[in-house]
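Quick one: structure below, then a few questions.
With one protein chain withheld, the remaining protein chains of the complex are depicted in position.
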Amino acid sequence: MAALLLPLGAVVLWIALGAITDPTALRLAVAVVGLVAMYFGIDAIAKRLVSPTFETDFWLSAGWLVLVVLLAVFADLLPLAEARDPSLTLTQPSRERPDLFSSHPLGTDSQALDILGGVIYGARVSLQVSLIAVTVGTVIGGLIGVTSGYFRGKLDGGVGILTDTLLAFPPLIFLLAVVTAFEPGVITISLALALLGIPTYTRLARANTLAFAQREFVLAARALGAKPGRIILRELVPNVVRPLLSYSFIIVAVLIVAEASLSFLGVGIQRPTPTWGNMIAAGQGQLETTPHVVFVPGAVMFITVFCLNRVGDKARAAWDPKQSAL
Amino acid sequence: MARMIGLRLLKLVPVLFLVSLATFFIVDLVPGDPARAALGPDATEAQYEAVRQELGLDASLVERYVDWIGSALTGDLGNSLIKPGFTVTELISLALPITLQLAIMGMLIALFVSLPLAIVAAYREGTAVDRFTNGLTAAFISIPGFLAGLLLAYLFVFQPEVPRYAWLALGLAVACGMFLTAARRVGDDLGRNVALWILAGLVAIGVTLLVFANFPSFPRTGFVRLTSERGVLDNLRSAFLPALTISISQIAVFTRLLRSDLIATLQEDFILSAKAKGMTPRHILWREALRPSSFSLITLAGVSFGNAIGGTVIVESIFGIQGVGRLIVNDGVIPGDYPIVQGGVLVIAVFYVVVNLLVDVSYVYLDPRIRRG
Amino acid sequence: MRLSRGNRVVALLAATSLVLAACGGDDDTATEEPTVDDTVADDTDDPDDTDDPDDTDDPDDTDDPDDTDDPDDTDEPDDTDDPVDPVDAPCDATIPGSQIDYGIFAPNAAFDPVGSSGALVGGTEIAAVYDVLFIFDPTTLEVRPHLAESLTADNDDFTVWTMTLREGITYSDGTPLTAQLVADNNERYFADEGVRNTSGGFLQYIEETEIVDDLTLRFTLNTPLAEFGLVFADEPGMVVNLDVIGDDANELKTAGPDVDAFRVQPPDAAGVGPYVVERNVPGEETILRARDDYWGGPVCVETIRFTWIPGSAGTYDAFRSGELDVAFLRDPVVNQQAIDDGVQHFYFPQDGGAMINFNHREGRATADPRLREAIMLALDPEIINDRAYQGALNTTLSYIGPDSPYYSDAVEERTLDTERAAALVEEVKADGWDGTLNFVAGNAPPGPDSAIAIEAMLGAVGIELDTELMATGDSIARLGTGDFDIITNGWNSGPGTMVLSLIRNLSSTSPTNRMGYASDAMDALLDDALATPFADLAPVLAAINNQINEEFVSPPFGSTSEGVVWTDDVSGLVPTVSTIFLFHDAVVTN
Partner (left out) sequence: MAGTGAAHLRDDADDVVLRVEDLVVEFRTRGNQTVKAVSGISFDARAGETIGLVGESGCGKSTTGRAIMQLPHPTSGSIRFEGAELTGLEGEDLRRLRTRLQMIFQDPISSLNPRRKVRDIVAEGLDIWRSPGDKQQTVDAVLENVGLDPQMVGGRRPHEFSGGQCQRICVARALVMDPSIIICDEPVSALDVSVQAQILNLLKSMKARYGLTLIFIAHDLAVVKNVSDRVVVMYLGKICEVATPDQLFARPRHPYTDLLLASIPVPDPRRGRSERQIVGELPSPIDPPSGCRFRTRCPRAQPICATDEPEIRPIDDDHYVACHFPT
C-alpha cells in the first residue's frame, strides 16, 4: 500500500519540475510533497524487501553522498552544459528557469552558466576544500592533542591555552580574519578551514588520549622501553584515530558550510569557478525575480549537509567509544 | 566557589592576551597599504609619509602592538582609515547594540519554539510527533545560516502569502489539537480541564486569525533602532527575520538537548514516584521534569548566545543591517580598513570568551553536583 | 530615439506636483528659484509627455494607486490656479514638528565644505548649513545667483569675472557675508597640497582675486572659463564664517582638537544656510534644525534627519517601508526599480558612469591601439547589462549618452565587431604579445559580475584577462600608481561636472589623468569646452566623444544615474550641482 507512494511521489515531483512554472513557492511546495511521498514509498518497500529495521534515511543519505562524490569526480566526463567558462555562453540566455526537459535542467545563472554543471563542479570544490581541511586538521590537531594528552603537564597547559585562544574567536570571524590575509584559492581556504578545525581536533584527540593513556598497554610499552614518540605513534594514535575520524563527516559538513559562508560573503573562491557558496551569493541580488539561482545550489548544499550529519551521527555512534559506551 | 571563579578568570588572562595578539597580527598580514587606502589616489609622497607616521606604520610591530593594546585597554580602538572622523570605538558602539538585540531575540524565539516542541516530543517519545520533531531538528541543524536567511527573506518579503497561510494552517492545527484533547478528556477527567482546553483552542484561533488578518510586512533590508523615534513595533518588524534566521539552528539544538534531557529525567525514580502518587502528566512535566533540565538549557542558551554574536555577520549581510559582523566585513575586511577589523574582532572575541566564562560560572553555581565536585 | 530621462521624470512628477499644490503648497508663489516641482509644473504643457511610449508601458505611471485613491485628484486643475497662499514662501513660518527623513549615500566626513565631495560625501548636509552662492539647474543647465546677487563676465573670452554678493546677509553672530570672507574661504582649498573635491579644482584657474568692495570681487582667470559660476554652486560657494573657527581656519585640513569639534558640530554662526546642526552622531544620524532668521526664510520644515543605510538597495527598502521621506540612490538596478515602482524621483544622468579605462603608458600592452580597438569592438554593453545590471543599465556605445543634456546627432557610437576584434588580437599576438592583460575591478556588486562578463567577452576574441577584484579604495590606489592594463573606473560626468571630469581624466596636463593618455587634439578640444557656455557645449562634447572613439581612449558601456526619490508628502527640493539637493524651499505635509 504505502509502496504506492513512490510512483505517486515521483509523478508529483515530475509535475513540479516540469509542468508547473509559476509561482515558485507553489512549485517548491509541490516538489517537497513529491519528495516526501517518494521517501515514504521507498521506506515501505525497503522495510518489506530488506528487513523491518532497515534504516532507509541512513542508506539514502549514504547513497546521496556517494552520488555527489561520483559526480564531482567524474564531472568532466558528463555531458554537462557549460558551467565554468562564461566566454562560451555569450549567446546563451541568462537566468533561465529550471526545466527538466531542456539542456539546462536546473536553469542558468546571471552569466548564462549552467546551474546543474555549476552544482556538480561546486561539489568538487566543496569536497576538495573540506577533505584537505579535515585531513590537515586531523593530522596536525590529532598529533598535538595526542602529544599534549600523553605528556600532560606544562605542554598540555600551553596547548590548552592555545586551543582556548583559537576557540575564543567565533568561527566565521576567525576565518574572515585569516582568509583576508591571503589570496583566496582552494589551498588557502582549505588551510584556513584546517586551522579552524585544529583546536577541535586537538581537544577531541586529547580527551581520547587521556582515556587511552590510562590503559595499561601504554605502561607496558614504556616497560618495554618504548620512547614517547613510539608510544604516541604506535600505541595511542591507532586508538585515537577512529573516534577522531568518526567526527569527520560532521566536521566536513561544518566546513562545507563554512567555505560556502566565506564565498557567500565574497571572500572565498571567486566566480566564475563555481562553488555552492558563490553561486548562492551571485543569485541573492535577484532573489525576487530568479530565486532558482539561489535555491537550486542551496537545496543541493542543504541535502548534502543533511546527509553528512545523518551518516556522521551513525559513524560517531559506531566508532566513538565514549559515545557508544553511554 | 569564589576560588574557582578566580581561577577561571586567571586562566582567561593568557587567552585574552593571545586573542589580542592574534587579532593584531592576523590583520597585519592583510595585503595592501592602509596608508594608501586612507589617502586615496591624489595624495603626494609627503602626505603618504605623513599618514604612515600618523598611523604609526613606521614603528616596529612590537611597538605598534603595545601601543594598540594599551589604547584598547582604555577603550580607544583607534580611528577608521576610510571614514575620517570616526573612531572605531564609536563605530562599534553603534553596531554592537544591534547585534546584541538580534542575538537575544533569536535566542528568545528559539526558546519559545523549542520548549513546547521538546516537551511534546519527550512526553510522546517514539511516536510520530517525536519522529517528526527529530526530522525537523535534523533539517534545521543542516540548513546553513545564509540559506535559511535567504529562504526566509524570499518567503516573507517576496511571497508573503506563503508564510501567512502557513501561519493560518499552523494556528488552526494547534487549535484543532486542543479541541481534540478536550474531546478526549470529556469522558475520564474533570470538567474544568475540558473547559480549559476549549478556551485555549478558542484563544489560539483568535490569535491566529488576528495575526492572519494583520500579517505584518517585513523589510528585506535595513534596521530600525530600538531607540529610534519610529518605535518598538518597527524595530521588532525589522529585527524579526534576522532573529528568526539566527534562531533556526538554535531551535534544533535546544529542542534536541531538552528532549533527551527530559526523557532521561522522566525515567528517574522521583518521576516514577510522582506518577505513582497520581500527579497529572502536566504537573509532572512542568514542575518535576522541566526544572532539572533548565540548568543545561541555560548553559546551552549562553553558549548559543556567544555563537550567535559571532554568527550574525551572515545575517547582517543578508538583511543589510549595520551590526558588528557587517561592520567587520563591509567596512573593515572588504575596503581594507584594518583598525575596524582589529577592533571588531577583538570586541567579539572578548565578548565570546566572557559569555562562555559566565556560562561556566553560572553552571557551577546552578548545578549542585558540580559545585560539590 | 529614446526620450530623455529628464522628460520622463517630468512626466512622472506632473500629477504629484498638482496634488501638492492642492494640499496647500502654491507653485505660483514660489521663490525666484524654480524647484524640482517647478520644473515639473513647467513641463506639464509638453505634449510629448503624454505620448511617451515608455511611460504608457508602465501601468504605474498612468494609474498611480496613490493618486487615484486621493479624492483631491479630481480638483487638481482648479487648485493649481487658485492663489491659496499668497506669500513669498510655501509657509508662513516653520511648521512645528515637521521633519524630513533623508537617506544619505555615505556618512558625512565633516561639516566642512573643503572636506566634502558632492552629495556622495556630505554635500547635501553641508549645503543646508552654509547655503550656496549660486544654484545650478541641471535641467536648464543654467547657473543662477542665490546668496550672490550676480556674476558677470567682464570680457568676451570669459577670463575676468565680477561677483556681487547679496546685501545684508549676516551670520548669527553678526559677522556679515563679505567679499573678503569669500576670498579667504577660497584660500583654504590651497592650505594643503591637493584639492580633494571636484569643484575645488576649478579654483586653480583663478590667477588673481581682487576685492573691489565689501560685496564685490573681481576674478582674473588664467584660462577662459565660460561657466565660472558653477564653481560657486559647489563647495567653494559654501562660505564658512571663519571667525568661529578662529586661527585654525587654515588648519582645517589637518587634525586638531578644536577643528575636530567644528567638523562634528559647527556652531550655529558658522553658516548662513537654512539649517543649523542640532545633533550629529556620525554614522548614525545627523539632525538639522531650521534657522528662524534665515535670510530667504521662513524655512518650512523644522528638522531634517539624515540617516545612513548602507547600499542603495537598503536605502530604497527603507524608503519603501516608510522609514525615509527622501532617499539618495546610486545603483542602476535600484534606480530603475524606483522608476518601475512609480516613485517620484530626480536623477542626474552620469555619463561614463560605467566604463573601463585603458593604460596608455609605454610598455603596457594596451599602449597598442590595435589592442584597444579590439577591446572596444568586442565589448557589448548589452551583455554587461544583462549579466551584471539585470538590464537596468542605460547602455551606451558613446561617451555622451542619449540621456545626456549634451547629446546631439553629432555624437558617434563605437562599432561592435567580434570578428574584426579577434583578427586584431591575432595580429598583436603575432607581434609577440602573450595574450594576457591585467584587469583591476571592484569587488562590490556589480563589480564581480561585470568583471566576469568583460572577461567572457574578451576571452571570446582571444584576450585572456588576469582579473584582480579589490576594494574600491585599493582599486583607486592602483589607478593612482598606474599599475594596470585595464581597470574599471567611471568618470561620472553629470550635467554640471561634465567638462571638469573630462579634463581631469583626459587632459595631458591633468595630474589626475590616470591613463597616461595624451593627445594634442584632445587638449585643444578640452580647452574649447572650458571656454564654451553650457548652452553651446553639445557640439564640442560630441567632438570630444568622437575623439575618444577615434583614438580608442577607453570604452564606456553605460551611463548611470544618481539622485533622490521622495514621497508624495515632500516637495520643494532644489537640485543643484554634484547631485546636491537644497532644502530652503522644502515642504513636508505630514
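Points to keep in mind about this one:
Every chain is named by a letter (A, B and C) in the order it is written, and numbering of its residues begins at 1.
Rule of thumb we're sticking to: contacts are C-beta pairs under 8 Å (C-beta built on N, C-alpha and C of every residue); 3 or more make two chains touch, one makes a residue touch a chain.
Here the structure is a predicted model, which means the values were calculated and not measured.
Considering the complete complex, the chain that is not shown touches A. Residue-wise, the contact with the chain that is not shown comes from A:Asn239, picked out of A:Ser61, A:Ser190 or A:Asn239.
Set against the missing chain, the residues A:Val50, A:Val66 or A:Ala220 yield one that touches it, A:Ala220.
The omitted chain makes contact with chain A at the following residues, 215-217, 219-227, 230, 234-235, 238-239.
In the analysis below, only the chains that are shown with their structure count from here on.
If touching chains are joined by edges, the resulting network of the protein chains shown connects every chain directly with every other. When chain centres are taken as C-alpha averages, the shortest distance to the whole-protein C-alpha average belongs to B. Annotation: A-B is the more contact-rich of the chain pairs A-B and A-C, by number of C-beta pairs in contact. In chain C, the residues that reach two or more other chains under the touch definition are 313, 443. Shown for chain B are the residues in touch with two or more other chains, namely 334.
Against chain B, the residues of chain A that register as touching in their complex are 23-25, 29, 161-162, 164-166, 168-173, 176-178, 180-182, 253, 257, 260-261, 264-267, 277, 280, 284, 287-288, 291, 294-295, 298, 301-302, 305-306, 308-310.
Against chain C, the residues of chain A that register as touching in their complex are 85-90, 94, 110-112, 266, 270-272, 282, 285-286, 289.
Taken together, the chain B residues at the contact with chain C in this complex read 32-33, 36-37, 40-44, 46-47, 82-86, 90-91, 94, 217, 219-222, 224, 230, 234, 238, 320, 322, 326, 330, 334-336.
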